[in-house]
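Here the complex is missing a single protein chain, while all its other protein chains stay put.
Presenting subunit A:
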Amino acid sequence: MPKLIIDNLPVEVAPGTTVLEAARSVGITIPHFCYHPALALASACRLCAVKMLDGPVKGIQMSCSLPAQDGMVVSTTDPEALKMRALVIEWLMINHPHDCPVCDEGGECLLQDFTIAGGHSRRRYQGDKRTHRNQYLGEHIYHEMNRCIQCYRCVRFYQDYAGGTDFGVTGSAGRVYFGRFEDGPLESPFSGNLVDICPTGVFTDKTGRFRARYWDYQFAPSVCQHCSVGCNLAPQVFQREVIKIVGRRNDQVNSWFICDRARFDKKGINDPSRPRAPRVDGEATDYEAALDALAARIYDFVEVHGPESLAFVGSSRLSLEGCLMLGELVANFDAASLSFYGDPAEAKGSQLATELLSGENVAAPADLASADCIVLLSVDLMNEGPMLAPFIRKAWLGGTKVYRIADPALLSGQQLPFDCIEAATLAEVPLEQASRAIVVCHATRTPREELSDVAATGARLAMLQPGPNGFGAALVAREHGARPFDELLAARKVRGIVAFESDLPVANLKGITVLGCADWQATELSQKAGVFLPTTTWMESTGTSINFEGRAQRFERAFRPGYPLKGLDAKYYAQSRYGEPAPGQPKTPPPQPPRIPRGEIPGGQEIEAWKAMARLLEKLGGELIVEPLTGSWQPLRDIDPEAGGERIFSLFKSSEPDTL
């Protein structure tokens, strides 16, 4: 363990740690552009210069590529080092345009910060700046090459980390250019990370340009709810509109990055047709009245048909709090049914995962990077868990063999950023020879027998779930004896349902009354419901969701729901001053907030689904629950949203997971 001294602070770090990382570990930030913890070293920018006062090497050194060694005495504040860094900044700024006021990166720009920090405020260079032609990189990312400082972060991410082949670096010396062979959308499903990773404004998020500055945004630590990987991210919200979404570090789950779906799919949340008002039989009303009506209708329904004909339907979109509250609602009626899935395969598979997985046999996404044998078993990776792919790629680059047992029904056509060896069955894969093998599969599609085969070899499982909180829903389903809705239908007992954020297909509901529906999307089910209750999206909610590996993660409310203050982005609505509405766009803009003083946010009646359930339960004669995480769930209340989440297996020590 090398011991060194940095700015008079003694530091001890693991062998192989660089001086820059050693300094970071004690809270000293050495300015840097090309260094990124998730990427290979480039030593391209020369900004991280420090002065080595004593030890095996002396003088000015680049701290990002210098391994810490015993006896080093490092100064980050030595005048010589300061001078060097100031000069580096000055030369990097030679070609950089002075366009910060019209640059979307302004305010969240590393180059801006370090230029100020380096004291470079007066331009000495009077020559011409080199300029470039920008490329069209698709509808998500705007390219502005003149701002480039040649740190190579983008190409190291795009080609090395994410395995993309259509973006890279051309030319040499002063002609270096980062782009594509020709104009066209970036092909990698991880391309959006260029926005986060560029230290300046070469790549900016086209979907949220020129809307707000960094200091305008409301932020909160959030967790993506598109698939069951549960990547950490942070929405950037301005006046109740999600402008941008950026990745948030979680070393175990998503490293620093998120996929393009997580980053650019804001449509549902910003959707102007999002239902904002509670409705009873199609008439807008207030929340209290809607809850009263729903409670009365449930009461009447149970009086007439008996509680056995009533079902409460949730989904894996619900937060853990929502799932637990749904369980409480069902428990309020003696014989009512609970259901989280329509399809029995999804319900059973999801539940099987919670029964089989334990802290020992489950693999986190980051574990894939160090696996020595990986099997993709009937899984559509780029749709069902895209952020696993970069970790698998890392292992593959290190020589790990990746086997794929393809399911012909699943060929998504998307290329994987690594090569696979095709295998017909699991028996063909030499799992026994590996000591750190991981099988990536999907809960819905993996039969129990196959899983026993895997377990016999000692391989770990990355078992993706059918929904973002599938694991949480399955745990609650187990606790409350939930059944797949299709089975309830077949039994012909259910005659009325109350749905919470459910995606049940309406076609199956012939002869069944939808008493109530709570959702933040305008689903078909919500159109059919007698009483509709608007709920908040995850970005407007505080809650917990459990990803496929049983990791409970807390997300926090980034903003209070309601109509955006200035109406929505012009592209979402039609009636612009500039001409005809775009095809497929609604004819009228969403209602503008009225310009009268009032206490509540216009269109802001939505509440979290679990709170709607709690209030409904109270109206149905139950006890008012203010904290759904009770009993064995109680420790989850204290999860720090920024600490990486916690595996839930320790909560259920009493009920040991099934052995295979």
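The rule is simple: a contact is a pair of C-beta atoms (placed from the backbone, for glycine too) under 8 Å apart; a residue touches a chain by one contact, two chains touch by 3 or more; residues count from 1.
The rule is simple: contacts and distances are computed from a predicted model.
Q: The chain dropped from view, which UniProt name applies: "NADH-quinone oxidoreductase subunit E", "DsbE family thiol:disulfide interchange protein", "3-oxoacyl-(Acyl-carrier-protein) synthase-3" or "HTTM-like domain-containing protein"?
A: Record says "NADH-quinone oxidoreductase subunit E".
Q: Which of A:Thr170, A:Ser273, A:Asn508 or A:Thr630 sits in contact with the chain that's absent?
A: A:Thr170
Q: Among A:Trp91, A:Tyr125, A:Phe181 or A:Tyr299, exactly one should touch the missing chain; which is it?
A: A:Phe181
Q: What is the set of subunit A residues that contact the non-displayed chain in the whole complex?
A: Considering the whole complex, subunit A reaches the absent chain at 165-173, 175, 177, 180-181.
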